[in-house]
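With one protein chain withheld, the remaining protein chains of the complex are depicted in position.
And now, subunit A:
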Amino acid sequence: MVGDYPKSPKRRRDEDEDVVSPRKRSTSHTPPNGSPSFRLAERPRRYSREPSKDDERYYRDRRRPRSRSCSGTRSPSRSHSGSKSPSHHATPPPPKPTQLHYKQSMILRGHKKGVSSVNFSPDGRWIASSSADCTIKIWDATTGALEHTLEGHLAGVSTIAWSPDSKILASGSDDKSIRLWDVSTGLAHPTPFLGHHNYVYALAFSPKGNMLVSGSYDEAVFLWDVRAARVMRSLPAHSDPVGGVDFVCDGTLITSCSHDGLIRVWDTSTGQCLRTLVHEDNAPVTSVVFSPNGKYVLAWTLDNCIRLWNYIEGKGKCVKTYQGHRNEKFSLAGAFGTYGTEPPYEYAFIASGSEDGEIVLWDVSTKNVLQRLGGGHTDAVLSVDTHPTEKLIVSGGMDRTVRVWRETAAPPESGLEAVESTTVDGNGYDPDILPPNAFANT
């Protein structure tokens, strides 16, 4: 029986939230420390950690890094943008890199509260970041310029999702509504998606952009008809807040995960549960994504683990467990990225934030830590995304900043960290965490 699973103590992101009555929230102009999901009042213990030298076994100079990644759109299309070397067969296979060298290249400031979610647009032009300060900001992914600030939600925004054509951004908020935004004008679509009874936690667009799946604190997963702004189907099978949802690359499957420890895989067309994945410990699952090819699901759990599940084989099986980050309290989210050269010498990594302010990159197959991006965020990193084509990572965290990290060709000199990163100040707001920036007014 489903109910026979040992219940884990429910840990929610807002256990000790100072409750603000909805009426009060709506009347106040500056929303109170309103988002229950990302409190800044209680900050987790920080501890700095030296990058471990264990993984630094031998570094060999990599070939020209080819730009490709699969997150963001999670599209299966494997566009061969790089030029193939003519003597492809003669050359021995390039060695698999054991390290990555991402360096901080931009700091995007402007959010007044913690950043809950960051995403590259599928066309790679924009970065969208959502925050507990009820706004969503859209930044240029190359220059870091603030393009739009989307205001309209009455409570903190927990999740955002790009439509596959990069023209629409969907946002889910603690005001229980989902809104669509026109990215070119920065205006909200007049009809919000209403139907959830509690905070909207997770969103994902279908690969065609005609459907949107949402997961909420009210334990429901809704499938929306984007055109008509109505609920097409509700998938009822979680008994705790739904932490994450995702569409598979061809749109035929939906996955959802919940704090009850279950990951479910659904058939989009019939709305039936096709598979349930559960780990013995039954730890709350806060976030889930399909792998770029759709054969695996990757799930974040509040026991400091990220697990890769093969949901097809047998009854579903956990094939990899990634550890080395800290995740006990927040809903962290991450993404798949790629490194190495062209296929077949292209490898996948997993990027995730950590509650100690680092970003950890793991190799998918070996589970080795490829890099720890430290020295950037000063608080928990809640969301990490990889660029669809370039070697870029964007991260957002509790320290109110969005940071962009770029892969450098050469290994970084030791001791120097993020000295040449440019800071982009969103709206002149001066956060107390980081020193003011000289380039802010240019």
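FYI, a contact is a pair of C-beta atoms (placed from the backbone, for glycine too) under 8 Å apart; a residue touches a chain by one contact, two chains touch by 3 or more; residues count from 1.
We take it that contacts and distances are computed from a predicted model.
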Exercise for review: Choose one: "WD40 repeat-like protein", "Non-structural maintenance of chromosomes element 4", "serine C-palmitoyltransferase" or "AP-4 complex subunit mu isoform X1". The correct choice is the protein name in UniProt for the chain not shown.
Suggested key: "WD40 repeat-like protein"
Exercise for review: Using the touch definition up top, pick the residue from A:142, A:293 or A:408 that touches the left-out chain.
Suggested key: A:293
Exercise for review: May I ask which residue of A:155, A:257, A:278 or A:392 touches the chain that does not appear here?
Suggested key: A:278
Check your understanding: If the hidden chain were put back, which of A:189, A:329 or A:406 would touch it?
Key -> A:189
Exercise for review: Could you please point out the subunit A residues that touch the chain left off the display?
Suggested key: 1-2, 5, 70, 75-79, 163, 165, 168, 180, 189-191, 206-211, 225-230, 232, 237, 248-253, 265, 267-270, 272-278, 291-296, 308, 310-312, 315-316, 318-321, 336, 338, 343, 346, 348, 364-365, 367
